[in-house]
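Just one protein chain is left out here, and the rest sit where they should.
Every chain is named by a letter (A and B) in the order it is written, and numbering of its residues begins at 1.
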Amino acid sequence: MSQTVLELEKLTIALPSGADRANAVSDIDLVLRAGKVTCLIGESGSGKSLVARSILGLLPRPHVRIGSGRILFEGQDLAVAPQDKMRAIRGAKIGMIFQEPMTALNPLHTVGRQLDEVLRIHTSLGRAARRARVLELIDSVHLPEPSRIIRSFPHQLSGGQRQRAMIAMALLLNPRLLIADEPTTALDVTTQAQILYLIRELQREHGTSVLFITHDFGVVADIADEVAVLQRGTLVERGAAGAVLGAPTHPYTKALIAAVPKLVPPAPRPANTQPFIVEARDVAKTYGTRGLFGGRVTLALAGVTMELRRGETLGLVGESGSGKSTLARAITRLLAIDGGEILLGGTDIAQLSRRQLRPVRKRVQMVFQDPYASLDPRQRIIDIIAEGPIIHGTLPGKAREEAQALLCLVGLDASAAKRFPHEFSGGQRQRIGIARALALHPDVLVADEPVSALDVSVQAQVLALLADIKARLHLSMLFVTHDLRVALQVCDRIAVMKQGEVVEVAPTAEIFFNPQHSYTKALFAAVPGGTWQDRKAS
Amino acid sequence: MLEGFARFARNRMALFGATVLVCLLLLVLLTPVIYPDDPFKLAGPALQPPGGRFLLGTDTLGRDVAAEIAYGARTSLIIGVGATLAAIVFGAVAGGVAGYYRGRTETVLMRITEFFQTIPAFIFALLIVAILSPSVSSEIIAIAAVSWPSIARLVRGEFVSLGGREFVQACAGLGASDARVIFSHMLPNCASSIIAVGSLLIGTAILLEAGLAFLGLGDPNVMSWGLIISAGRAVLRSAWWICTFPGIAILLTVLGINLIGDGLNEALNPRLRER
Partner (left out) sequence: MRFARYMGYRLVTALPVILGIIVLNFLLIHLAPGDAASVLAGESGAATPEYMDELRHKFGLDQSLGMQFLTYVSNMAHFNLGYSYRNDADVSSLIIERLWPTSLLMLTAFGTAVALGIILGLVAATGRNSWRDNIISLISLVAYATPGFWLGLMMIVIFSIGLGWLPTSGFDTVGAGHEGWAEVWDVARHLVMPAVSLALFYLALYARLMRASVLEQTGMDYVTTARAKGQTERRIMTGHVLRNALLPIVTIAGVQAGNLIGGSIVVETVFGWPGIGTLAFNALQSRDLNLLLAIFFMSACLIVIINLIVDVIYVMLDPRMEI
């Protein structure tokens, strides 16, 4: 058994009065060992990030504070250590990286200066020695041209490069412990895979102990040696990664793992031979400003062609900036396109005027990504759902009656009707958004990342609801997602998008077993957790 | 929004501001009862110091300073509120159209707004009143003309951000008309910001009015605080009270209104909470 680096003993973090519970976390016991990656996994609101912050004394004081317990590090209790002691530890013996590398870096300082700052705080090295060390670390995180990187400002780097720079900064002084607070959540899946690999590589090289905070079991499977599962502030299960993932004992852990969509395609279904209901032909869209002195133009869609058959679910898969959301919005005509045609049941709707568009709107409805932004905070639920039919001429009384019935259909209590959006959880709000879309009896449902803002357990419920409704109402669905696991579970066919183009379309099973395009292969290879569920099954 | 007002009520400074304003409104309402005579009429001997028969003394012509201040309060409030309302209506239309329709319309409208924000506001107001000849309505026009840009920028910003919000897109996706999107979703969702910024504008408008009247651009037939100070300036050396009390009235009024505005801002704009 390797050496203990840090130990949490009955750690309790108190929340201010008026919060939804008295303690963010209670009586947490956790041991972090040298050379091991310990994943602390939990859903939103479980208190996992506060545990990470409490170790370095970075809790948002004075509201949140350590209530009781000890944080033992090198013979000291960090829970009660004075500020100057803590400062000597921060950055030198314990490094930390964060979720959003853009905001975690000071936008006005060069990357080099921000790394240099760590050495200036903790060492008495001369200028040249510091510079050499910074360049060495920049190189070790595999950033190209270190001498250029240190002169760059954060906004001049990509998201992955910024996170690499953060990692370099955290590891400058060879800390014994690295705390990583959801370091890959804001990154695309291929970048995530690279960063995970990098953390693993550096951690092995230096024997660093890593506390890795995440909500993603796939990531856990890729990186963890040990796992601790946090449920609303209570540590329900911990142990070696293989044991916890392979044979979870606590019901919560079991439920969570069961909710993660498996990376396997659905059983092959007979090919859909229905006619096309939506066709996009050479759809082009550029964003940007053209000014007197030139402007910046981004090509969002470079002539995309795709078809959706009646009764089919087509997945649009790609990383951020691939144009998948733009295409979804173009098909719903929420966005005007620059060129090409969008055929709905054979007629081009791309050039229709607002007036001509109104009857078309009924036939294509959208479910949005962010359950907190997609409902008007000042409307009652019943009015949100009934608004569409009322716009299209249904009498308000009748529209509300139907809305009431829809609430039941999406699995919400009838009493929800009179309440406001903020009284509901993310998953419930997403159900309301689905009911709103269904109120107009559409033929096509366009779902733009409908579950990516939800916790995994809620995600499974919403996906089940969508599948159920689609079958019952004979809908066709365009399903936009960045998550290949979800796409495999939901879609009949998958279209992979990259930089405004569809690079590959194929039935789900085919694209899984026999991807043609190199980018498709890269995407599948990068899915965190890869095949751990298979291994478990075999 | 109701929650917002509850938060407002817990803010002691804002409550103090509200108290000041209520007292001022009472004064305005009761003025015809307390001082039934025309404030321009002579009330007694000239240059009486405060404390005697006249609570706040008399001015160079023997008019009662207290009566002058009471009547001036009405002028200040009418002009402050009138100019602010005009600025809000005009600014909201300009900013709303720019923020909703975007594109070239937005570019043109915002360039015009920036232009009016760049030019020296007070001199512009001065010119308008001088050209339209001094009166309450020309003061309202002038102050509104220099105040609308801030509202326009606010509303445009709110509309641009709301336009990107999914619930507004969802409504458009349902087939709603522009009017429905604007009036039932966007305006209600930025009303609280407009109220908060608008209430601060009233204070600025009252200060502007005082400045205009001080320079002799007030309505010569209506009593106002700036006018009293301007008239008392010549005898500052011998009769300090004529200038002092109207100034205190301005200070308290604007302070009260600003405190209410701050309170509303904190209460209604969640982003600013925790400050």
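Following the convention adopted for this analysis, contacts are C-beta pairs under 8 Å (C-beta built on N, C-alpha and C of every residue); 3 or more make two chains touch, one makes a residue touch a chain.
Computed from a prediction, not measured in an experiment: that's the story for all the values here.
Student: Based on the whole complex, identify which of A:56, A:390, A:435 or A:506 touches the chain you can't see.
Tutor: A:56
Student: Given that one chain is not shown, which residue among B:60, B:117, B:135 or B:184 touches it?
Tutor: From the options B:60, B:117, B:135 or B:184, the contact with the absent chain belongs to B:117.
Student: Among A:95, A:112 or A:261, which one touches the chain that has been omitted from the display?
Tutor: Counting the whole complex, the residue in contact with the absent chain is A:95.
Student: Pick out which of B:54, B:71, B:167 or B:214 touches the chain that's been left out of the picture.
Tutor: Answering carefully, the residue with contact to the hidden chain is B:214.
Student: Just to verify: which one of A:27, A:117, A:139 or A:510 makes contact with the chain not shown?
Tutor: Answering carefully, the residue with contact to the hidden chain is A:117.
Student: Over the whole complex, note the residues of chain A touching the chain we left out.
Tutor: Those residues of chain A that touch the unshown chain are 56, 58, 86-92, 95-96, 98, 100, 103-109, 117-118, 121-122, 153, 155, 166, 169-170, 292-293.
Student: What residue numbers in chain B mark contact with the hidden partner chain?
Tutor: Touching the chain left out of view, chain B contributes residues 13, 111, 115, 117-128, 130-133, 203, 207, 210-211, 214-217, 229, 233, 236-237, 240, 243-244, 246-247, 250-255, 258-259, 272, 275.
Throughout what follows, only the chains that are shown with their structure count from here on.
Student: Between chain A and chain B, what distance separates the C-alpha centroids? Give it in angstrom.
Tutor: 47
Student: Once bound in the complex, which stretches of chain B touch chain A?
Tutor: 1, 165-178, 180, 185, 188-189
Student: Name, in rising order, each residue of chain A that touches chain B in their complex.
Tutor: Residues in contact with chain B: 329, 332, 334, 354, 357-359, 361-362, 365-366, 368-370, 373-379, 387-388, 391-392, 433, 436, 440.
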